[in-house]
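All protein chains but one are shown at their positions in the complex.
And then chain A:
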Amino acid sequence: MISLNDFYQGFRDPQTIRHLAQLIAQQAAKTTQQINIMEVCGGHTHTIMKYGILQLLPSNIHFIHGPGCPVCVMPKERIDHAAVLASQTDTILVTLGDMIRVPGSKGSLAQFRSEGCDIRPIYDPLDTLAIARDNPDKTVIFFAIGFETSTPMTAALLAQAEAQNIDNILFHINHVLVPPAIDVVMSDSRSKVNAFIGPAHVSVISGSKIYQSTVDKYKTPVVVSGFEPVDVMESILRIVRQKVAGKAELDNQYSRSVSYEGNIAAQQLVDKYFMVRDSFRWRGLGPIANSALTLRPEYQHRDAERIYAHILPTVEIDDHKACMCGDILRGLANPKDCKVFGRGCSPQSPLGSCMVSSEGACNAYYRYGEVNNAN
């Protein structure tokens, strides 16, 4: 049994955070260069805004928000797929959290649910097993989303469905990979990113090794970081130290759970059921080669995208013209640069996915704002 207290232990100690802020300021004073840190993952964006971390940092440290929010990077046509699947008779569509709020071209899954579609947000993909068992006459489609972190959970669901011969579970796979997205960001000549904070939960599965090529290719420090304020502050300190020393190394701040090689068993489970897809279109970033997964041929009987191919729309749908999600996801714009931020686009009526997802940069800026000049 897990104790709830286990989830809340330290990592927000005010004295430690203040001390880290002092150390960062001391180190940053030793360099005149601008340190532009991309926090790849929306979870880190959320931490930075929620805990007011920007207010604790010297002026030569900037954050640039990256493409690492699974909801933000989902193109509209894929959400339309989910809506079409959910609209089939005797079908239950299950998916994770925020996904039901993201607008497709014909509305969000929440809107389709209000019109009678059976759409169920779940926390644990394995909950799908019980839903399928309880509804033997229905087809249960798991709309799978997320980065390397959540893929093993989908694989575990598939493994269980196969082992238990639960035939009424299908999968629509939208699992994407972090390193190809980083390559897209860095290969843009306009990019100002010169350091990275890597999401720890991805590396719990994949190991810190997946960022080695980023370090080598772009000569930038990458620090794999946890999500608590102390984690993020310590990671910033480690980046600044590298910058002052003129180094570009792979570092692992989250050593309590991340190893260089990662969780081999989870990786093997993923490899058993998935293979890399030739190309996947990311919202705002466009198609990226080898950036997503699909089911292996031997599991095509579970592939809703193949089984329902004849009814799924194929037209690619871009975001609203006024929406700057694409530039925000590429690290070329800040949420407040967007003309519709907080006006035409808000969490209640989002134009772009960065405003929808609780992991999205725009949502974090809208929700927590900046109160530096509150007086």
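Note that in this section a residue touches a chain if its C-beta (ideal position, glycine included) is under 8 Å from a C-beta of that chain, and two chains touch if they have at least 3 such contacts; residues count from 1.
Everything below uses one rule, namely that contacts and distances are computed from a predicted model.
**Q** Which of "Hydrogenase expression/formation protein HypE", "Extracellular solute-binding protein", "FtsX-like permease family protein" or "Branched-chain amino acid transporter" is the UniProt protein name of the chain not shown?
**A** UniProt protein name of the non-displayed chain: "Hydrogenase expression/formation protein HypE".
**Q** Can you tell me which of A:P121, A:P313 or A:G344 touches the chain that was removed from the display?
**A** Spelled out, the listed residue whose C-beta touches the missing chain is A:P121.
**Q** Just one of A:S189, A:T314 or A:Q348 touches the chain that is missing; which is it?
**A** A:Q348
**Q** Among A:I24, A:I61, A:A83 or A:M99, choose the residue that contacts the chain missing from this document, as touch is defined above.
**A** A:M99
**Q** Even though one chain is hidden, which residues of chain A still touch it in the full complex?
**A** Touch with the absent chain occurs at residues 1-8, 12, 14, 17-18, 21, 41, 43, 49-56, 70-71, 96-101, 110, 121, 123, 145-147, 149-150, 201, 229, 347-348, 357-359, 366-372, 374-375.
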